[in-house]
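First the structure, then my questions, so here it is.
The complex appears here without one of its protein chains, the remainder shown in place.
On to subunit A.
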Amino acid sequence: MLTYEPDDTFAHRLDPRTKLAVQIGFAATALAHPTPWALLVLSALTGLVMAGAGVSLRRTLVAYRFALLVLALAPVLSGVTLGAPWFDRAAATASGLASYRVLLVLLVSAAYVRSTPVRDSRAAIQRTIPGKPGQLLGVGVALVFRFLPVLRSDLRTIRETMAARLGTERGAVDRASTIGMLGLSRAFDRADRLSLALQARCFAWNPTLPPLAFSRADYPVLVVAVVLACSAVI
């Protein structure tokens, strides 16, 4: 699974905002230019980004295997025609190039995921989005990270308990609504306890954040991000 891994690569040392800018610039230009030449250049750039973050190509492809299935299927689906010539090669090529650019965008975002801890992402969100929405988004994301394993184990427990009582023999609607109802009521219980805890700890609009600062390495990478974003409109 694709997650943050502590390391000391070039990407790990960059400011999270720089890395977000690169991803946005890359996605913009990849969406704007699905041509073989542009994709060749972007492939080389993707290679650099992945090397810079120490991302393993094989592991990333395994993590995105289900997305890859669709990307591989799209050109086939696009090429097959009912009737002569049975396979439209131009349509399949266009769709294949379009699929490939999606793969490149996914690989570049994998570099961010591997090289950025949640704390940094949260600080980047709160410093980039001004005011109360930014605060709530930052704190909220941190809470989602914290609660995901808890709620996953809640849902597992519900499913295992249902299986032990032959709940798996019931109809699909019955099963889905039982899981949904129990999951939701547990989630609401947890939310109410969380809100009490937040109030007890003086949950404020202006907490202290970890410091973020652009280092010398950030500036050239930021320039790359801007160039990529501009190249989308050329």
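Note that in this section a residue touches a chain if its C-beta (ideal position, glycine included) is under 8 Å from a C-beta of that chain, and two chains touch if they have at least 3 such contacts; residues count from 1.
The working rule: contacts and distances are computed from a predicted model.
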- Query: Which one, "BioY protein", "Fluoride-specific ion channel FluC", "NADH-quinone oxidoreductase, B subunit" or "Phenylalanine--tRNA ligase beta subunit", is the UniProt name for the chain you do not see?
  - Reply: "BioY protein"
- Message: One chain is left out of this view; which of A:Ala27, A:Leu42 or A:Val221 touches it in the full complex?
- Response: A:Ala27
- Out of A:Ala38, A:Ala51, A:Leu137 or A:Ala232, only one touches the absent chain, namely A:Leu137
- Which one, A:Leu57, A:Ala163, A:Ala204 or A:Val227, makes contact with the chain that was left out? A:Ala204
- Item | Missing-partner contacts on subunit A, residue numbers | 1-4, 20, 23-24, 27, 31, 34, 63-67, 69-71, 73-74, 77-78, 91, 94-95, 97-99, 102, 105-110, 112-113, 116, 118, 121-122, 125, 136-137, 139-141, 143-148, 150-152, 154-156, 159, 172-174, 176-177, 179-181, 183-185, 187-188, 190-192, 194-195, 198-199, 202-211
